[in-house]
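Take this structure first; my questions come after.
One protein chain is absent from this view; the other protein chains keep their places.
Moving on, here comes chain A:
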Amino acid sequence: MEKTNNAIAATISSTSQALSNAFWVMVRKEIAGQIRSWKFIVLLVLILLTYWGSLLVSMSNLRSMVASVRDADELFLYLKLLTSTEGSLPPFHVFLNFLGPLLGISMGFDAINSEKQSGTLSRIMAQPVYRDNLLLSKFVSVIILVGTLLVCLTLLMIGTGTLLTGILIELEEVLRIFAHVLISLCYIAFWLAIAILLSILFRQPATSALTAIGIWLFFTVFYEVIVNLAVKAMIPDPAPPAELMRFYDLLFSLTRLAPSQLYADATTTLLMPSVRSLGPVTMDQMAGAIPTALPFKDSLMIVWPQVSGLLAATVSCFAYAYYKFMRREIRT
């Protein structure tokens, strides 16, 4: 006993190292817990199904798609695999627009309040770990998990495509696809941050889950309708084109407050190199344009505001959650 005492004292002495270890111990435990949980398995099955379904659809009309491409340089086979559809099933990136929030919300809605309810929060907080490590570990573990999942799916897709068509993927496509994965991760992180924030604000996991789903529904269904109604009501009836243009700009800016719109804009631009602008374009601007694909860098430039908007929303949500959690009383 004495021997182990000394040994432990020696181990604990390197405090700072032990503390950073403690953080990764927490992350590991969180990941293990998530993977074993039923909700993750259900979500995994759901995502695999949609992935498989949308891939099947795009594979089936691959031939007609390839045939319609005039310039071989602009084939972008792998991007087409992700985006093309014949109408029966939406493409994968549109699916992800729905599934992403679901994934983020379901992985985070009970992050803090379930710990509080089961009485584990005060027990963990009594250990020599920083309080924010718990919150951070919840966030990081889900990001690692979802990131791994998305990267796996993407690699699977590329692999299947190569096997079936024999066409090698181009660097341009790799960049675009992985940029898409990163943006998807940001998007899921945003919903995760909201869910974790709500799990701190509300005592009951059911309340926080419902509220998160309510916010999600509001942004996906009602927000656009409301903005449309409001802006259209403001437009004077016989409006000069310049005036009209201004109102449409306003409309676009307002709809882009919704995270799902940001995500849709960003993914569409990245996965479809022919998309050149996200706002309204006048005939004058169109006149000189040559209908070619944009290089990756230019596409990225177009979506940069969207990406930074998503990141900013995620960070501010998480920061607020952080603030709330640090000030919160531990006791139940």
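The rule is simple: a contact is a pair of C-beta atoms (placed from the backbone, for glycine too) under 8 Å apart; a residue touches a chain by one contact, two chains touch by 3 or more; residues count from 1.
As a convention for this text, contacts and distances are computed from a predicted model.
Trainee: For the chain that's not shown, choose its UniProt protein name out of "ABC-2 type transport system ATP-binding protein", "Spore gernimation protein GerB", "Sulfite reductase" or "dihydrouracil dehydrogenase (NAD(+))".
Mentor: "ABC-2 type transport system ATP-binding protein"
Trainee: Which residue among A:Asn21, A:Thr292 or A:Ser308 touches the omitted chain?
Mentor: That would be A:Asn21, which touches the missing chain.
Trainee: Among A:Gly119, A:Gly166 or A:Pro240, choose the residue that contacts the chain missing from this document, as touch is defined above.
Mentor: For the chain that is not drawn, the touching residue is A:Gly119.
Trainee: One chain isn't shown here. Among A:Tyr130, A:Phe252 or A:Phe296, which residue touches it?
Mentor: Of these options, the touching residue for the absent chain is A:Tyr130.
Trainee: Tell me which stretches of chain A touch the chain missing from the display.
Mentor: Missing-chain contacts on chain A: residues 1, 4-5, 7-9, 11-12, 15, 17-19, 21-22, 25-26, 29, 33, 36-37, 118-120, 122-130, 329-332.
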